[in-house]
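Heads up, one of the protein chains got dropped from this complex, but the rest are sitting where they should.
Labels run A, B, C and D following the written order; every chain starts at residue 1.
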Amino acid sequence: MSLSPNPPHDPRANYIQMMQRKRLYGGLTMAIFALLLVSGFMLANDRNAGGFWSGLPHVLDFPADVWADAAPKVDQLPGHFLTFFPSLLETINIAAVSTLIGAAIAVVLSMLATRGLALWPRAIPVFRRAMDIMRAMPEIVIALVLIFVLGGGPVPAMIAITFHTAGALGKLFSEVNENADLKPIEGLQSVGAGWVQRMWLGVIPQVAPNYFSYGLLRFEINIRASAILGFVGAGGIGYELKNAMSWGLGKFDEAAAIFILLFLTIVVFDQLSSRVRQGLIHKGGH
Amino acid sequence: MAASDLYQSSERLFRRKQLIGFAFPAVILTYLVYVFFAFDILGLAERARWDNGATLVRDTYSYKTHVTRDNRNGETSIAVEGERKGSYPDGMVPPWVAASGDTVTIDLKDGHRVTFLPNNGLRYEVPGFGVIEAAIVNRAVQTNLGDTVPDWVSLSRSRLDITTDAGRVSLTRNKTEVFRYSFGWELFFYTFTSPYHGHSLTDILFGPQIDPTRSNLIGAVQDFWYNPMWQHGMVVWAMFETILMAFLGTFGAAIIALPLGFMAARNFNRIMPARFAVRRVFDFLRGVDGLIWTIVLSRAFGPGPMTGALAILLTDTGSFGKMFSEALENVDPKQIDGVASTGAKPLQRYRFGVIPQITPVLLSQVLYYLESNTRSATIIGAITGGGIGLLLTQAIITQKDWEEVSYYIILILLMVMLMDTVSGWLRRKLIRGQDA
Amino acid sequence: MLLVENLTKSFGSNTAVDRMTFEVDRPMMIGIIGRSGAGKSTFLRMMNRMTPASSGRLVFEGTDVLQLTGGGMRQWQSQCAMIFQQFNLVPRMDVVSNVLHGTLNRRSTLGTMFNLYPTEDIHKAIDILDRLGIADHAAKRAEALSGGQQQRVAIARALMQDPKVILADEPIASLDPMNAQIVMDALRRIHDEDGRMVIANLHTLDTARRYCDRVIGMRDGRIVFDGSPAQLTVGVARDIYGADETFSESATSTEIREHTGHQARVPA
Amino acid sequence: MLLVENLTKSFGSNTAVDRMTFEVDRPMMIGIIGRSGAGKSTFLRMMNRMTPASSGRLVFEGTDVLQLTGGGMRQWQSQCAMIFQQFNLVPRMDVVSNVLHGTLNRRSTLGTMFNLYPTEDIHKAIDILDRLGIADHAAKRAEALSGGQQQRVAIARALMQDPKVILADEPIASLDPMNAQIVMDALRRIHDEDGRMVIANLHTLDTARRYCDRVIGMRDGRIVFDGSPAQLTVGVARDIYGADETFSESATSTEIREHTGHQARVPA
Partner (left out) sequence: DSHGITEFNIGLLGGENAQDRLNSNECLRAYAEEALGVPVKLFAPADYNGVIQGLLGGTLQMSWLGASSYAATYLADPEAVEPVLVKINLDGSYGYHSIGFARKDSGITSLDDMAGKTFGFGDPNSTSGYLIPSIEIPMYKDGITMESGQYFGEVKFTGGHEQTIVAVNNGDIDGGVTWADGQGAWEDGYNSGALRKAVDAGLIDMNDLVEIWRSKPIPEGPVVLAKSLPQDVKDKMTALVDGLYEADPDCAYGVAAGDSLGFDPITHDAYVSIIEARKAKSN
């Protein structure tokens, strides 16, 4: 009763053949992957100063040192919190501003790069490439270069993170845009609305919840990024942490205080953003 | 409803919308203004050193050759970027340098010409300005400039510095130095010490044997690989180490996070406190950033790629653990029921009821992280001492080898984009073609 | 006042509209019929300048609107309102805002982004909604309305443009017969009362016959019929639709007659 | 061979199955009917040990299966195959693999982890698929099959278990009438040819009447009818469903009769 164009010969043999082929490919893939993993591990182990197995028992040495230095000075923690709070604020500000500006740029870029929305459809590949490059650029690269020109402080970090954020969010936003309903936009086009009006009134209301959700996620990532950039001289809490950590024994109490501050901030924003996003997604219905 | 009521309610509606429409940007604008002052943007504009920026940009596409005369013994040396590794061997001079006796003439471009005169003298013909002559007399710099020193000349008793569009000249008691800028990345393929310097590709491939001890191909590749200025071999290794860190970290984390994900998923672990504990562990691993893990781990494992890989592994175990457990909480129980109803053992239930469902989700998340971890590995490498990130940050911090900086940046961009492409390709390939 | 001359549109090798030519000398209600793929939508979209024409002229009151670009083109669009089968409203916005979108071309971009519409425009929007019998829904989101109500909002938006021409692309195809009638009545009333030209793509013959002053039949991109509704015999219809003798009009009728049994067969 | 005695299941204060008692002395095809919430699914799930019973006994061939634990329980599950309304296959795996899941209980955990099954099992799986008329789809992913085909794969998986009992929980509720008939025919044939006991929850009276040897009617967790299909009169049915006089069987019929007009009304 089969209507298939190539009538079945022997389903048993066919299947076994297919299964063996699949098993071969699957096994080969797994073997290559395992080989890569194991040889990669051995290579990394070899090129590392200390070996993995010999280092494993000492994993807690550093935390133990920190603990031994900081625990007796626990009474100073609140004071340290107060001292370093302004730096934390700077870190959060860097993240917030770069998320805001980066998202704004991303909105425009993503629309210019989405088929159906683009102002210049021929230039879509240009904007796509541009976003790829912005996204591929690690923040630290831009920050360090800018520090040379602009001097230390929050601004190089802010620009660096903004740049990367624009690329990263741009890609996500354009994925959201692809799913936007084009009908309202055509409707607006038919009344003679300009491009900005079409985007603002026709697209933004549709995609805003998704934008917002991705923006929040990015904000959380950017807090880490801005803390990290402090390590290379871009100010904020990362700068303080690096100095205290570098000094080591004698200032581990400060390091611990800064670490706790930073950790709590990250966790709080992480939880906050996942709550809000959950809410958005459930409310938005998609 | 009467028309006037409708009018009013609509006007109210629009007033409210306008209010929101203004309040929202206003709040953001206020915040930006606050940050504008908190970050001292105005002061920044003053402090910004655009000349540094110009140096940076110029260095990325050009290089300078130093012609240096040691004023104590009168010897002249020529070196690219003033580095020993870029020194011209004895007897070899670039075409724009002419030496006759004690006099060395250096032809900067556009009619600029510098001459090293005997007795530590210096003569610089600047088109459209005239001739600047200077010498060390009684251990002090003497010039023909008189009182009118143009602003592109910096003069003190012990030092003269002239900066023009064509190059730079400096004169001190110890040495006289001329910098000539040329376009390109000089010595990118071979330094002067290599016999292959100055040979074209066709020469090397098809020409007669250049180095009697090695075949052309082998010698050319070796000397390129070990080029002492650019050190391509080391750079390639560094890129490889970076990718290795990302690869080991990402997949190691995925392997560890999978069983832990089950322990944190509501539908697979009924013991609330255990679930809670595992989740807090995830939060902790994630919250302590990879960079801090790097520092913590470098005590036990020392500098190197393994330390970086482990740092990525720890952070990502947190991220994956959270994502995996969420994916697990969304699995379709019907499939598990179906497998369970045949009398399958618990492991078999996971293997056939759960794994096929979550693999596409997990795989796509893991592969997405692979690309982003290549970027993280670049940063982490800058701290632990490994990979392209270290080379890059160090080159930037020493603030002179901007051409190397741009070389590294280009390589990093290519590397990340490559990883993006690879992970995207794998994602499409595996998730479409993959079967349990 | 409207002259269409050799208007042609090709998509690659496929000619969607083929040397279409006709003239209209006074505002009237025109129905365009033809089977799916005949080029009806393409013609309307070219007229509204949403799709660029391949060749030909489309002269309205002395101006070749196909030559307009940029602001001039957008101004023409604002004079030539379009109503879509799927309404094409902004679903998450309230009804009045959707109607006010009809004024976008006249207002500054920045002002419209902040919802700064003049009060008289808001009043006018309400008046139009009132005229179409849906003023009570003014503050609701468009997506909360039924299909027929949404289509009336779309008509209100068109009227808000104060257009000289209203183009309607199968305005009732997504509607049930009850709502279809309300919407067609509204369009006819607008024509009668305001004297605007209305060009409507219709997929049902009886609608065309009942509401239009002139009917144009298209087949494979070409005009194959152009005449009064009375001239539209079953034979002519068979020609237009390329149907054989089994063709029966009632199969596509949307008119609400006494025998409600047919309702279930109205194409969705 | 099967004795159910005072079998009870409570969810909190809600008693889903209430002192259910019946006995079966030889393999037969039993249909359980009753309206939604009557406890049909709960009974099957208790029998398959997917849901633990609150109290009572369920003795099969001398063993109280409710007392089994661990391996013994899983072995019982493998002898008592279950077919679900939603098929509950692994959609991303191929059909044969899904069928082979029926052997999981017999095989070592390690081997199955890597999808290693004996060749004779694979052959047997294909033979079973052949018997059910879907051998051609053996290599396809389960999700690529139609509902009726998927349900037949589920039956194949059940047969692969070589069970003494097959439990089927509304096996045709997700299927169109055509596929429903194919699936029910297959179940009946399995009973007839292999002599396995089949217990099926059904939501349509005529299916129960047509395919079963014995029908059990449940209401609010209790057995309110237990007899032959012939005894299942409209009055009894009204009792079981708690319906009034307007109850008409044909409203839920899935049988494909000559007057196809009814097809459209079959619940989806």
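The rule is simple: a contact is a pair of C-beta atoms (placed from the backbone, for glycine too) under 8 Å apart; a residue touches a chain by one contact, two chains touch by 3 or more.
Predicted model only: the values in this text are computed from it and were never measured.
Undergrad: For the chain that's not shown, point to the residue among B:Glu11, B:Asp107, B:Asp161 or B:Glu326 touching it.
TA: B:Asp161
Undergrad: If I consider the whole complex, including the chain that's not displayed, which of B:His112, B:Arg180, B:Arg299 or B:Arg427 touches that chain?
TA: B:Arg299
Undergrad: Based on the whole complex, identify which of A:Lys22, A:Lys73 or A:Lys183 touches the chain you can't see.
TA: Reading the full complex, the residue touching the unseen chain is A:Lys73.
Undergrad: Could you tell which one of B:Ser87, B:Ser182, B:Gln231 or B:Asn269 touches the chain left off the display?
TA: Only one listed residue reaches the unshown chain, and that is B:Gln231.
Undergrad: Considering the whole complex, not just the chains shown, which residues of chain A touch the missing one?
TA: Output for chain A: 47-50, 55, 58, 61-62, 65, 73, 76, 148, 151-153, 232-233, 239, 243, 245-251, 253-254.
Undergrad: Please output the residues of chain B touching the missing chain, sorted low to high.
TA: Residue positions of chain B that touch the missing chain: 47, 49, 52, 55, 64, 82, 154-156, 158-159, 161, 168, 172-174, 179, 228, 231, 234-235, 295, 298-304, 382-385, 390-391, 393-395, 397-401, 404.
As a working rule, only the chains that are shown with their structure count from here on.
Undergrad: For chain C and chain D, what's the span in angstrom between their mean Cα positions?
TA: For chain C versus chain D, the centre distance works out to 55 Å.
Undergrad: In angstrom, rounded to a whole number, how far apart do the mean CA points of chain A and chain B lie?
TA: Here the centre of chain B sits 18 Å away from the centre of chain A.
Undergrad: Could you pull out the residues of chain D that touch at least 2 other chains?
TA: As it turns out, chain D has residues touching two or more other chains at 115.
Undergrad: Where in chain A do residues touch two or more of the other chains?
TA: Not one residue in chain A touches at least two other chains.
Undergrad: Over in the complex, which chain B residues touch chain C? Could you list them?
TA: 1, 3, 6-7, 9-11, 13-14, 17-18, 21-22
Undergrad: Within their complex, state which residues of chain A touch chain B.
TA: By the definition above, chain A touches chain B via 22, 26, 33, 36-37, 40-41, 43-45, 47-52, 55-56, 58-59, 61-63, 65, 90, 93, 96-97, 100, 132-133, 135-141, 144-145, 148-151, 153-155, 158, 224, 227-228, 231-232, 241, 245, 259, 263, 266-267, 270.
Undergrad: In the complex of these two chains, what residues of chain B are touching chain D?
TA: So the residues of chain B in touch with chain D come to 334-335, 337-345, 347-348, 351-353, 356-357, 359-360, 435-436.
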